[in-house]
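See below for the structure under consideration.
Complex shown without one protein chain; remaining protein chains in place.
So that you can tell them apart, the chains are marked A and B in the order they are listed, and the count of residues begins at 1 in each.
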Amino acid sequence: MSVNHFWTAFAFEPFMNALLIGLSVASVWLIAALGLAIVYGTMGVINMAHGEFVMLGAYSAFVLETVVGVPFLLCVPAAFVIVGLIGAAIERGLVRHLYKRPLDTLLATWGLSLVLIQGVRLILGPEPKNLQSPAWLNASLRVWVFELSWFRVFIFGVTIAAFVLTWWLLHRTRLGLMVRAVMQNKEMAAVHGIDAGKVFTLTFAYGAGLAGLAGSMFGAIKNVFPDMGSGYIVEAFLVVVVGGVGSLLGSLFSSIGLGEIYSVFAYFTNGTFAKFWLFLLVVIFLRFRPQGLFADAMARR
Amino acid sequence: MMALLELHQVTKAYDELKVVDGFDLKVHRGELRCLLGPNGAGKTTTIDLITGRQKLSGGQVSLDGTVISDWPEHMRVRAGLARKFQIPAVFKGLTVRQNLEAAFTRHLSPIRNMFVFRDRETQDRIDEVASLVNLKDRLRVRADELSHGETQWLEIGMVLTQNARILLMDEPTAGMTTQETHKTGEIFNGLKGTHTLLVVEHDMSFVRQIADRVTVMHMGRFLAEGTIQDIERNEEVQRVYLGQGGAGHHA
Partner (left out) sequence: MRSNLYHNTTAQWIVYVVFFALMAFVPIVIDDTFTTNLFARFLVLGMLALSVSLVWGFGGILSLGQGIAFGLAAYGMGMTMQMQSQDPESSPIPSFMLTNELTKLPLLWEPFWHTPTGIVLALLVPTVFFLIFGAMMFQARVAGVFVAIVTLAMLSAWYSMAFDMQPYTAGFNGISPPSPLKLGEHIVDPYSNEAYWIALGMLTLATLGLKLLLQSKFGLIVQAVREDPERARFLGYSVSGYQIAVFTVSGFVAALAGVLWVMIVQYVSPTSLEVTFSVSMVIWAAVGGRMSLLGAILGAFFVNGIQSYLGDEMLYGFLLVLGGLFILIVRFLPSGLAGLLESLLERLVRRPADQRGQ
């Protein structure tokens, strides 16, 4: 990069496409953040290993596809189930014992992420793996001035579906009612016969599953490698924090806002520079609105 | 003589519901005043209004003639209000000595305090307060190892160390054994004359032990004031308390 051609001038068609890419980025960040948002909102647990759940999702899809021969489109839901189960085991074995110490959960899950990255690296090797997706997904779609690959559209669709499903589970089912009850008051929920431990395990597993789902798709856009998760974790956290803890709708709006800001900045300058200003803006934003966009009544701080 | 703490027509309302309704109170320097009343009479709310934890809907609070009711909480603390909370709030990970030392607020600025070290004056003050609240032998113990009664005493001690002009005590004997309550009574009696206290209490035997003057609240309003004997003979007070099942130990 050179200083001389640092700035890109405005041009209609590429700029409109930058806006579209913003939405696409938003969908990636949202699907990466959704599980994190639910786990933090319900349990008050900051899961630093969330990015590694994304990575595990990508590897599960890879192993299923190359070793077992499962078609890619089936690998996506399978990654959800596999990583969900891993998540349940981790909740039972580790996270459960640290509920009263939020800072310690953060650190313990970071230790866990280290173990997962290195474990995968030792077992499956450090070199990037290639996850194949059907040819039609790699074709481009062109509408008016907009141009986007079908794969991006696919991620978009899956993210919306996952969001709607999560909202439905949380607000329209008995399980969701239990989760929200535990979210508001654990003791009261226990009095009404809700087993908070079970609710937590399910929630954590569901959050991990969503990360796995995301990973199976991310792995196909880029590559599959042991520390791929760290590329999503900071953005995912910011989506949750800016959106307002415990608010699904907040996560939706903040992912769109952050994705667009990032993409527009990236259009005029470049990706890394855009990230710097995005992160800086978020810190300044939190200075004036520490509770996030949607301050939820049940926010924990 | 001007009152040290004066509440004038103090009111707190949530929509239609008046939790405190035109309440007047004068506490003089060196006095130990008990604020009594059945559950829901508005006692804790009154303390909240004095310290600024809740905002007034009407009326005013003054300290030594200065109206403080529109000041923020920490300004009121600096002006000389000290409060002991209903649920004891101490620094659990610190020792008893450190708790008392933290409450000894001669300087508040972080930069200034970088150059302040434990000196004789602090030491003496801590020792003095510690013996006053029966914690002289417990100075090295971490606060989370104290019994419930001791924790209450520690917070009373912290409030004393603050060298405040008026001490507001919200149910200082809550959760104490009879013995501990009696000991607390002795502590309070030792403070009379040198300190000004406003004590909210349920426990009648404790009030009998310590009170000079008692003010009774009911439904957010002033009901009666006088010596403990006056109050116990007062028919209106008896009626209010009988409706509540007697002036027993509620905590």
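Some points to look at:
As a convention for this text, a contact is a pair of C-beta atoms (placed from the backbone, for glycine too) under 8 Å apart; a residue touches a chain by one contact, two chains touch by 3 or more.
Because the structure is predicted, anything quoted here is derived from the model rather than measured.
Touch with the chain that is not drawn comes from one residue among A:S27, A:T42 or A:S113, which is A:S113. Among A:M183, A:A196 or A:L238, only A:L238 touches the chain that is left out of the view.
Even with one chain removed from view, chain B keeps its contact list with that chain: residues 73-74, 77-78, 83, 89-94, 98-99, 101-103, 105, 107-111, 113-118, 137, 140, 158, 162. On the side of chain A, the interface with the absent chain consists of residues 1-4, 46, 94, 97-98, 101-104, 106-108, 110-115, 117-119, 121-122, 126, 230, 234, 237-238, 241, 270, 272-273, 275-276, 278-280, 282-284, 286-288, 290, 301, using the contact rule stated above.
Assume only the chains that are shown with their structure count from here on.
In this assembly, the C-alpha centroid of chain A lies 50 Å from the C-alpha centroid of chain B.
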